[in-house]
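The structure that follows is given in the form of structure tokens.
Of the protein chains in this complex, one is absent; all others appear in place.
A, B and C are the chain letters, set down in written order, and residue numbers restart from 1 in every chain.
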């Protein structure tokens, strides 16, 4: 499966790019994180503390255990600070 | 003691005037009401249900048992409906 | 930090120009004459000149102290207000949003039940009816 993976805020800074296209066999968000963390030290560092990570699948907030199913776009970011 | 007594809303309508000057020996609001209610049928009717009456002494909200002391102005009115 | 009572309309935008400088959170409440039944033409609002200004200023100062407001404003109209007209507004400014929300809510509770205003509904047929105070407004005040 081909996914667009997006990063925001300090995740974007640590990984060094705002988005990347990823080929993966992951079936859940958590699996996808494992794939990404294995890519290089920057990815590994960015995903080292999962309690600090939030995600969205196809622009809907999701859990780490959410299925990827037919997802096109997955985003990772720190807890939101709007308002 | 000479007092200006003011009436608002339906109390004003029932008594038929917005204010009157009153000579009284009353020492509390409740005593003053007794004096006023004895004046005529309109006053008596207006003060027939004390649970529906609120008052202010010198423009400060007061209880029926508040002392009149050196008061100059006492106002009677129904429960307020501001906002 | 001011309270005003007058019959003329007010302009929320003008009231908020320069309001709450330095605050992080500004809350406004605006009350509007609402017609639920199609029978209402206007509200007529009577008040107690002199006491009204004093009461509103007192409540504003109490809210400012209790919720550490950096600014507050109360404007309340009296007289005949047709359906759709603004009746009154409060604005509160504080460092944080919960204080600003709570202070506006607090002021509304005091204004509803402890400010010397009396509303009368005027129907399209000319009939006039004094609005009864609501037990729920009295209950709301007891929260504080």
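Here are a few things to note about the model shown:
Note that contacts are C-beta pairs under 8 Å (C-beta built on N, C-alpha and C of every residue); 3 or more make two chains touch, one makes a residue touch a chain.
Because the structure is predicted, anything quoted here is derived from the model rather than measured.
Here is the thing to keep in mind: the chain we left out touches A, C in the whole complex.
Here one chain is not drawn; of C:66, C:95 or C:124, the residue touching it is C:95. For chain C, the residues touching the chain absent from view are 11-13, 16, 20-34, 36, 84, 95, 97-98, 100-101, 104-105, 108, 140. Even with one chain removed from view, chain A keeps its contact list with that chain: residues 6, 8-10, 56, 59-61, 75, 77-83.
Here is the rule we go by: only the chains that are shown with their structure count from here on.
Ranked by distance of CA centroids from chain C, the top chain is A. In this assembly, the C-alpha centroid of chain A lies 48 Å from the C-alpha centroid of chain C. The distance from the centre of chain B to the centre of chain C, each centre being the mean of the chain's C-alpha atoms, comes to 26 Å. Across the assembly, chain C contributes no residue that touches 2 or more other chains.
Among the residues of chain B, none is found touching two or more other chains.
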